[in-house]
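Just one protein chain is left out here, and the rest sit where they should.
Let's look at chain A:
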Amino acid sequence: MIISRGFHGRRPTADRKLPPGQYETTGFPVLSAGPTPRLSAADTELSVTAETGRRHTWRWADLMALPSERPTVDLHCVTKWSKFETRWEGISLDVLLADVETDADHTLVSSHGGYTTNIPLADLLDGKAWVVHTYEGEPLAPEHGGPLRLLVPHLYLWKSAKWLRSIELRDEDEPGFWESAGYHDYGDPWREQRYRGD
């Protein structure tokens, strides 16, 4: 370990715990690899396809008719910032996937614009993930993934795909966009799984 003489740093707000290597921000930085797509809620269609090929779809009104939840969660981005107590509104994946028949263990999540990310199905269930449309009481802004994004706060934020379009349930794991670029397959911030091999 190299000590930087005279470097003091800024500690996180008292009684909050940061994952290793992270620092707290109160802003809301943006991470994505391309330009922000402009999508309208009215044209939204979300699909879930099981490994059998069976496809389920929801239009905006269908989604709004489902029971919604208001999770307050901490976000951890692989670019090192963490943001505490963000408030969202959306639909639990437990609700969305309730009627989907599957034996798959893996998912590949796709966004408008071509972005993809892979997540074990178990990490989307049991109250751990949502599709969200509202942030701090306002419709989700395009640069933060609006109109609809995935929220999987226990993994690094690149797993919470913006501009959500589809979720494929798969027997085999397939790496997504950043995962193929050397980022970690699973991405647990508490184990500092930033890059493949971490």
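Criterion: a contact is a pair of C-beta atoms (placed from the backbone, for glycine too) under 8 Å apart; a residue touches a chain by one contact, two chains touch by 3 or more; residues count from 1.
We adopt the following convention: contacts and distances are computed from a predicted model.
Name of the non-displayed chain as stated in its UniProt record, restricted to "Signal recognition particle receptor subunit beta, a GTPase", "Ferredoxin reductase", "cysteine desulfurase" or "ABC transporter ATP-binding protein": "Ferredoxin reductase". For the chain missing from the display, the contacting residue among A:31, A:64 or A:122 is A:31, taking the whole complex into account. Touching residues on chain A toward the chain that is not drawn are 1-11, 21, 23, 27, 29-38, 79-81, 113-115, 143, 177-178, 180-182, 195-198.
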